[in-house]
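Just one protein chain is left out here, and the rest sit where they should.
For clarity, chains are labelled A and B in written order, and residue numbers in each chain start from 1.
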Amino acid sequence: MAAAPSLAIDAPASALAEPILEIDQLQTHFFTRDGVVRAVDGVSYSLRKGETLGVVGESGCGKSITALSVLRLVPSPPGRIVGGAIRFEGQDLLARTEADMRALRGNDISMIFQEPMTSLNPVLTIGRQIAETLMLHQGLSRRAALARAVEMLTLVRIPEGERRIKQYPHQLSGGMRQRVMIAMALSCNPKVLIADEPTTALDVTIQAQILNLMQELKDKLGTAVILITHDLGVVAETAQRVVVMYAGRKVEEATVEDLFAAPLHPYTRGLMASVPRLGAALDERRHRLAEIPGMVPSLRGMPRGCSFAPRCRFASERCRTDRPELEAARPGHAVACWNWQAVLADRAPA
Amino acid sequence: MTAASLDDVAEIAIARPVSLREIVRRHPMVVAGSLLLLAMVAMAVFAPYLGTVDPQALSPVRRLRPPGAQYWFGTDMLGRDVYSRVVYGARISLTVGLSVAVLSTAMGLAIGLVAGFSRPVDAIVMRVMDGLMAIPAVLLAIALMALTKASIENVIVAVTIAEVPRVSRLVRGVVLSLREQPFVEAARATGTRVWKILVRHILPNTLAPLIVQGTYICASAIITEAILSFLGAGTPPNIPSWGNIMAEGRSLFQVAAYIILFPGMFLSITVLAVNLVGDGLRDMLDPRLARRM
Partner (left out) sequence: MFAFLIRRILATIPVMGVVALFVFSLLYLSPGDPAVVIGGDTATPADIAHIREKLGLDRPFLVQFGTWLWNVVRGDLGISIFTNLPVSRLILQRVEPTIALTVCTLIVTIAVAIPMGVIAAWKVGTWIDRLVMAFAVLGFSFPVFVTGYLLIFGLSIWADLLPVQGYVSIANGLRAFLPNMVLPSLALGMVYTALIARITRASMLEVLSQDYIRTAHSKGLGTSQVLLGHALKNASVPIVTTIGIGLALLISGVVVTESVFAIPGLGRLTVDAILRRDYPIIQGVILVFSAAYVLVNLLIDVCYTFLDPRIRY
């Protein structure tokens, strides 16, 4: 099913409406001794220039693997991209050579990861780790690269850059390390930044700082961002459009406003309802934290029909036999559910 | 690797109950090693029935015959049948290897347990162990053998003394790390006696690394005994251990290389077999290590 319906929307302002990155029916599978794990099973979405796209879903839904697939960093035994295309500026990345990909990584497309504690090399200085990319992709000399590294540190609001570049990761706090990661990722001014749960491992106050920083830099440098997270709050703050994933597939896509105003997929509904709200205990009707019953199915043996059906309270007979395709439920809002109308009509809190 | 969607993959990779066929499929080398080892043990046990003659029987008239139909591995400078000597030699090596492995793990276990639990004992005993470990094993064994007359028992004792320090260090390490665990604290808080804690809680956790270490010690002991015998400081010369046979064949190497080569091959194959079994045990008993190695 083509990703088309979701794209013809009211794009934020400008004529920058063409997608810079298009993921088209991507399939990434893991071939283990005991079966094939379909981590990403036909996912399509696009990223437009200058926008922030949120990708939401719980652990195991394939959102991170999709991102790794873009850069072709999926651990290769046992994983393999078995189908689909990934178009960056029109060219299919899956057809490029490894050398081409290396020229792209850190340069046109960058990625930052969840664990700042372990994502930086403990035995190399900060300066070396930032300068490396600059020396590699922009051919700068060591001295020039280190000078630029200091500039980047200032950009991410780390003071005393000259001193910091000689330090090692263990001498920095978690928040600072993530800033360094951001500095590293943005040093060559990439067109796309993929941020895989960048704030999950950080304290709440630091989270806000990092998100603001990313927003600021994004506006300044014009980078398009894919923000992967399981935290709806983060998405609400920073993204323009959102993709919801479940069990290796995309189940809903909309602008942030539309999604929060009227979620159409039962899973999205469930996600939103399960966010604890301050003061909820005082509310007579909902003093119990709502949950989505059941568990995510094993990606090895998916049920026939809709993969969410076993846990869905809107599930009908058809849901158990036929896998729902994405359809444009409303302008700019796509959903993969047979009963989305029922979900929409059901205004009662979950 | 992102923890997230690879949970499934991880789940499969962790040890599950396995069937015999799967063991063979996954670890062909270990199975080969075990079979080889069994073959060697069988050879040692059934030596008299394997077409051998008295390994000590001299026959100067038949000296230095090359390997052939009558004397499969040839004869040595005193006319003794090399094949018989090699087959009986397995007895020595396996006996020494097994005895040292058992004795040193037992002693090392005892010392390590006590040292791990008692700080004063630890301070003294571990210094002694460190000191012994600073002397390379073969030299230590040689020095000890130089004190006494040559006999298999003395070789076993000497090599055991050389191997005990490492085992005690290993056990002590396990004890130290377990001692801090909450469950040990809980046991103590409820008044459990120290020795009971040792036996019930700590001991079982030392068994896996101990068994693995034991097999490696067995291999090491077989080699050390061979080296000692080769240098003339091991089993008495009339007893046909592989090291002895090779020592006797030294001067004749250029004309009768088979005297050295046959026992050498058997020695290496046996050690290889033990090492393979050790690797396999390690894979099976500690999957965490297995993933790495």
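Throughout what follows, a residue touches a chain if its C-beta (ideal position, glycine included) is under 8 Å from a C-beta of that chain, and two chains touch if they have at least 3 such contacts.
Fair warning: this is a prediction, and the values are worked out from it, not measured in the lab.
Within the set A:Arg142, A:Arg157 or A:His170, the residue that contacts the chain not displayed is A:His170. Among A:Thr28, A:Ser44, A:Asn107 or A:Asn339, the one in contact with the hidden chain is A:Asn107.
Across B:Arg25, B:Arg127 or B:Arg193, the residue that sits in touch with the chain not pictured is B:Arg127.
Listed residues B:Val53, B:Met77, B:Ala143 or B:Leu207: the one in touch with the omitted chain is B:Ala143.
On the side of subunit A, touch with the chain left out of the figure occurs at residues 71, 73, 77, 101-107, 110-111, 113, 115, 118-124, 132-133, 136-137, 168, 170, 181, 184.
The chain not displayed touches subunit B at residues 1, 29, 127-128, 130-140, 142-148, 219, 223, 226-227, 230-233, 246, 253-254, 257, 260-261, 264-265, 267-268, 271-272, 275-276, 279, 292-293.
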